[in-house]
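For this depiction, one protein chain was excluded, whereas all remaining protein chains were kept in their positions.
Order of writing sets the chain letters: A, B and C. Residues in each chain are counted from 1.
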Amino acid sequence: MTQPMSQRLLGVFPIIVFACLFAYLGVQSTTFLSLDTLELITKQAVPTVIVSLGLATVVIAGGDDVVAGGIDLSIPATAIICAAIIADQLTNQGASLPFAMILAFGAAAIIGAINAFLVVGLRMTPLLATLSMSVAIVGITKVITSSRRIGVTDETIVFIRDGTIFGIAASVVMTTVLVLVFYHALHRTRWGMNMQATGGSRDAAEISGILTRRFVVQSFLIAAFAGWIASVFVLARGSGSSPGTEENMLLEMVLATFLGAAFSPRRVVTLWGAVLGAVVVSALSVGFISIGVNVFWTGCIKGALILLVVASASVTTKGRS
Amino acid sequence: MTLRSVFARFGLIIIIVMFFSFFSYVSPVFLTFDNQVNIIEASAIVLILALGMTLVVAMGGIDLSIGIAFDFGAAFAVVALKDFGAAWYVACLIGVMGGALVGLLNAILIVGLKISPFMATLGTFFVGSSVERVFTNGGGPISYRRMPQEYRDLAVGDVFGIPTEVIIAAAVCLVYFVVLERSIFGKRIHAIGLQKDAANVAGIPVRRYMFVAFILASATCAIGGLIGSANIRMFTPLAGFSYLLDAIAAVFIGAAIHPKGRPNVIGTLVGVLFLGMIGNGLNLMGLDFNLKAALSGIILVSALALAVAQQRFR
Amino acid sequence: DGHLSLDGKTIGVAVVGTQHFWDREAFNGAVSTVEELGGTVVPVDGGRDNQVHADNHDILLSQGVDAVISILGDGAVEPKFEALSGAGIPVFTVDHQSPFGTNNTTSDNYYMGTTIGRYMADAIGGEGNVAVFNAFEGALRICGIRAGLWKYVLEDYPGITIIQPELAEEFANAPEDARIKTLDLLSQYPEGTLDAIHVGCWDQPAIGVVQALEEAGRTDVLVTALDGGPDTLEIMAEEGSPFVANVAQQPNLIGSTAAMNVARHFAGETLLPQTFVEVVPVLGQDGAKAAYEQLGYGTLD
Partner (left out) sequence: MTDTLLKMCDITKSFPGVLALDAVDLEVERGEIHGLVGENGAGKSTIIKVLAGVYKADGGSVDIDGETLADVTPRSVHDAGVRFIHQELHLVQHFTVTESVFMGQEEQTLLGLSARAMRAKAEAFFETALGTQLSGKTLIRDLGIAERKLVQIARALIDAKAKLVVFDEPTAPLTSGETDKLFAAIRKLKEQGIAMIYVSHYLAEITDICDRVTVLRNGQNAGRFDDVFDNSAPAMISAMVGREIDELFPTTEHSAAAPRLEIQSLCADAFNDVSLTVHRHEIVGIAGLVGSGREDLIDTIYGLKAPSSGTLKIDGIAQRFRAPSEAVAAGIALVPRDRRHDGLVLDMSVSDNVNLAALDSVSRWTLENRRASHAVATEMSETLDIRPRNIAATARLLSGGNQQKVVLGRWLNKGADIFILDEPTVGVDVGAKVEIYQHIENLAKDGVSVLVSSSDPGELIGLCDRILVMLRGKIVAEVSTTDLGVDTLVALTTGGAVQEVAV
């Protein structure tokens, strides 16, 4: 039952589109196709990659129906509140980084638990639960920071921002390790397969003896965990916490994760798809700048491209079923 | 009647009444006629957008681009008035058509290209935002202070003392109620929302209905845009986005108080008024604005949780 | 300045966002002047996210530009400036004073804050209750200066009370948001108990404030704000407008001046740490009309 060549090509069509685009950008700009640019692209994608790991986990465990299935829109807000807590502790309260991180972890755990309770306990639509949670978290963040920027000069944070490991940006190395850990857990272990089954078909999973509720709960906790981890990189990126960064991150996260589904031959949300999606979105931004596209037009081109890819993915999937 | 059954029947209503009493208690102004009118007036635009959203959600979709439709409605109308000297009613028509254009794009993406509504309308949101920015050379407002009084009256006029925007919102609400809850069009929309394949086999032209519904929803949101632009006599690019969350929240609060958990017009109305009351009440309480932001978020989560819990107790 | 040139130079222009009139005009001024001087522009836009804005400087660094003009932004950009200047790329800031910048081109924010304070105090006869929209005081240094000095001036008027808590405007959909908040405020403070509303750092919300006052028939409440873009000057110029005072900036000129400063730098001139671009205090209907003309926005009849 092997697929014919043409179908396999269709399966990777979205990847081909982007490969062509990047080749074009590379020809147009002398700097785009270089290792330095690649490092820059991945470095800038780091916070999005990490929150997308969280979202991908929730989607994998909850199913990819964005309204009724699994979605967690509160991850960026979680990252922002954790960043605010850490920045506040470090700069205003004079606490140590580990203590600040533990405090932030507590906050993230509470958020994850509330999300899980709302979705699993009360059976609230995840879209709704996490969207409203996001609003609440952003509000609480404002109380913590009084809507002010809090700068951070902690050594570790600065190392994550500027440091290198084996000559590669520290944040990229750390994120790569994190991605591998996530990938192994979700795609290469029994636990991960059960998580995937839970999202693939709740009924099927339950009948196979999988405790689906537990997995959905875990997915929200993991998402909050991803938000917590991301906060450190958010702090590093901004050398502190700046108000109002969650909105952009939210859009990029959703985009990256669901764009990733278009990259997957099975057309489902996967971890590596989400990571690739985040990197591609970041590469588009850098690429457009490097060939001097009018800044007012970049959003339009980005949006159109994404629609093109998602449409091609949807058309090719329909063609096979 | 047990406590549980009382809660199951009236849970959210009790919460609403509790908040109402609380605000009346802490703020002497809350209960005044003027302030109640303020709440209703401030809810008019949100209600119109939430109704468009109700239609889409009832059909099993979601529309993240209602803000763009709102903006297009405002932009088309203001430009028609300002640059083409159109009569106010012509401008209204053009505005609604501008909004419908957004719906058309959604419909083509969702019905024609079979992209999921979430992704498609997210894409429309990106493309639409960018078009707005390009069109306004980066996002500057288009102000038209000397717009015809009739057009301004869409927002600030009144009929027998009732503000026009409230009348418009009520009219849209009534039309939506009839269409969605009483007409056979609505019945078919609900059938599509519940089980698309079955509706298709039952001979409902699903694709055509979805096409029409997405356009209708966007056109409705454009009416909100007309009022919005009349309110401040200008078109502010990307203004519509700020209504998205409230619209979604209102629809789902409304669905939560429906016996079968379906999106519905009356529920949406209740949801919008509830959100409006909270916003107004917190404004009147004299809290620090950061604290207010936190409280309104926490109230939103709690209210939604209660609404859903109430349903579970049935 | 006819001798100035940016021929063969590539200049990065980073702006935090372009939705607001001020930001966009400063950006356009910088871009067009760089191009007029024969330079090539690499433009980047942060989409109103200070962190994205900061990140954009890394892209400019990797593009190997000759100089960077950075418009607005918060502390997140400092390490990026440090990296740029470390790589020998001079940074010219706009409205953002930085130790790593070669020069900051800006309006005199101190003057703006005190001037608008005096104008407002005079307009309400030195006493009364005033409300203020002031969400950005803590977030941006320039806003801190403007709102802080406004308050400093008001300390001289014991009869003026600033209503607590202060109000917060939203950045997105600012006029409509301010309109609704003003309506709520008006129902709280009936006729005779509120004398003025001030917007602490800019003036888009003032459009909605004026709208609400007119709707509620409360044009006895006076409005003051800062920036003085064409839209708000037009409102001020209307008959009987409650919007009585403003301090107009010249954002396009500011951007353009920053670009000229880049050229001056390359021409070997020594620049002062800050270049101040003139602001135009605007008082009353006639003042608005005059300013509108003076700033080259056209004429208002």
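By definition in this document, contacts are C-beta pairs under 8 Å (C-beta built on N, C-alpha and C of every residue); 3 or more make two chains touch, one makes a residue touch a chain.
Quantities reported herein were computed from a predicted structural model and do not represent experimental measurements.
Shown chains touched by the missing chain in the whole complex: A, B. From the options B:K114, B:R145, B:R207 or B:H258, the residue with contact to the chain not on display is B:R207.
Screening A:L10, A:I140 or A:A205 against the full complex identifies A:A205 as the residue touching the chain left out. Considering B:R146, B:K187 or B:R312, the position touching the chain not shown turns out to be B:K187 (whole complex).
Within chain B, the residues in touch with the undisplayed chain are 178, 182-185, 187-188, 190-191, 194-195, 197-208, 260. Summarising the interface, chain A meets the missing chain with residues 1-2, 184, 188-190, 193-194, 196-197, 200-201, 203-211, 266-268, 320-321.
Following the convention adopted for this analysis, only the chains that are shown with their structure count from here on.
Relative to the C-alpha centre of chain A, the farthest chain centre belongs to C. Put simply, the C-alpha centre of chain A and that of chain C have 34 angstrom between them. Averaged C-alpha coordinates put the centre of chain B at 33 Å from the centre of chain C. For this pair, chain A with chain B, the centres built from the Cα atoms lie 29 Å apart.
Within chain A, residues 146-147, 294, 296, 298 each touch two or more of the remaining chains. Residue positions 133, 137-138, 289-290, 292-293 of chain B are each in touch with at least two other chains. Note for the complex: chain C touches chain A at residues 18, 41-45, 47-52, 54-56, 58-59, 62-64, 74-76, 78-79, 135-136, 138-139, 168, 171. Those residues of chain A that touch chain B in the complex are listed here as 66-67, 114, 118, 122-125, 127-129, 131-133, 135-140, 142-143, 146-147, 251, 254-255, 258, 294, 296-304, 306-307, 310-311, 314-315, 318.
Note for the complex: chain C touches chain B at residues 18-21, 24, 27-28, 135, 164-168, 170, 172-177, 179-181, 183-185, 187-188, 204, 207-208, 211, 214-215, 231, 234-235, 238.
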